[in-house]
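Only a single protein chain was left out; the remaining protein chains are all shown in position.
Letters are used for the chains, namely A and B, taken in the order the chains are written, and counting of residues starts over at 1 for each.
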Amino acid sequence: MTQVNSSTLLQVSGLEVEVAERPLLTDFNLSVNPGALIEIKGPNGSGKTTLLRYLAGIRRAHRGSIDLRSHSFAYVGQKSGLNAALTAYENLRWLTQNADQNTSETELMRVLSELGLKSCRDMPVGSLSAGQVRRCGLASLLALKARIWLLDEPLTSLDESAIDWLKGAITSHRASGGGAVVATHATLGLPDTETIDLNVS
Amino acid sequence: MNAFVIAFNRTFRIGWRHPLDSLNPMAFFIIVTSLISITFEGGSLATGDGLAIAVLWVVLLLSTMMASGGAYAQDYEDGSLEQVIAQNQSLYVSVHGSVAARWFLCAVPIVALVPLGAWMLNIDTEVWWILFITLIPGSIVFTLFGVLGATLTLGVGRNGVLLALLVLPLYVPVLLLGVGACQRSANQEPFEFALIGILAIAMGAITFLPFAIAALLRVSQEY
Partner (left out) sequence: MNWFTRIFHKMGSPPFFYRGAKVWVSWLYVIGFVSLIVGTVWGLAFAPADRLQGDSFRIIYLHVPTAHLSQLIYIAIAVAGFVYLVWRMKMADVFIVSAVWLGAWLTAFALFSGIVWGIPTWGTGWVWDARTTSVLVQLFLFLGLIALRTAIPNSQRGALAVAVLAIVGVINIPIIKYSVDWFTTLHQPASIQIGNPVSIDPSMLWPLLVNTIGLYALAAGVILYYMRINVLRRERNSEWVRDIVDSN
């Protein structure tokens, strides 16, 4: 599982994942190569979300290392990361600025319309439906143009068409050499998926 | 783009969309000042400027604390704080931007009401300028400590009493120096020491408190 090669996007070695000061996973290893899709499975409380937060750098590893090799990444967690008072467009623009990227206005508009949010451009996120907020959060994946996608339960409150869109987006992301790590309890059902079951390891 | 500018723009824009967050503390300031003014007129309190200045400072301090106490609560809840921490280059700089915006939103409007409050409390107009000079750095310190208190209590729930308990003791030096400077100026006594003291505290707070705030924001994600 841990073939190391120079094109590896993300290399995790010997990571200890702790929750409430107790180690949940010890000596966790993972490498994400271009085109890889890795699904992290496991029952509630097995540390899927926490692991992803370590990978995104929201939590700092005390033991082990996470090497992103200065690749850009996008993290879509269970919280949307969108402010209710700002519009969909403003939120997306802030997310790209926050990741130190200069995405043009036309590019952001293209992303919003791809997710069927064009009409919501100037509406505050607080007035959107749960599914629309979720779509808006996923729109940041395209807006950020990141090599690595870190998704935490991305299927939550998505309708059929949005799920299809997400699968298509992940497929084309992989085709263009990106990698994705997805924490989910229901598989996406895409080909060549690597599965890590936290309950077993 | 610079982390300062990004955080400033965002915080300011969000604050602009929630005008009540700025207007409520302003209303609080006016209401409390008028309550005190009423009791002054009705009672036989023959006050010099001294007591009125102290009252004005305390009311302003409470209003600023309340205004800045909600900092980062929204960012913590909606997940944008974790986006900042995940992607950010310098949380320290970002905190500076956010605090600066908050100062404009929460403290500046209240300081702008000071002439009204001073007029209601019959403070001599000759003292007004020194009130402004001390209140500008003073309100920066109040805002910074308010944001510090807000980050200390992040995720604890909107606990105003806890915030007050944590933050008010920290306000004491600036309050004493500020009130002292204004009172002495009213009595034509030298007050330079206090002015320098407030400026020094403000400089120290601007330099060091964002470190503490950034560390607290970071650890707020370690659940």
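We take it that a residue touches a chain if its C-beta (ideal position, glycine included) is under 8 Å from a C-beta of that chain, and two chains touch if they have at least 3 such contacts.
A quick note: this is a predicted structure, and the numbers were derived from the prediction, not measured.
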Identified contact with the non-displayed chain, of B:Trp16, B:Trp129 or B:Phe193: B:Phe193
Chain not shown: contacting residue from A:Glu21, A:Glu105 or A:Asp122: A:Glu21
Absent-chain interface as seen on chain B, which is shown: 148, 152-153, 155-156, 159, 162, 165-166, 168-170, 172-173, 176-177, 180, 193-194, 197, 201, 209, 212, 215-216, 219-220, 222-223
Residues from chain A at the interface with the omitted partner, ascending: 20-22
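FYI, only the chains that are shown with their structure count from here on.
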Computed distance of Cα centres, chain B from chain A, in Å: 38
Contact set on chain B toward chain A in their complex: 1, 6, 10, 13-14, 17-18, 74-75, 77-80, 82-89, 218, 221-223
Touch list for chain A against partner chain B, complex: 20, 53, 56-60, 73, 75, 77-86, 90, 94-95, 97-100, 102, 124
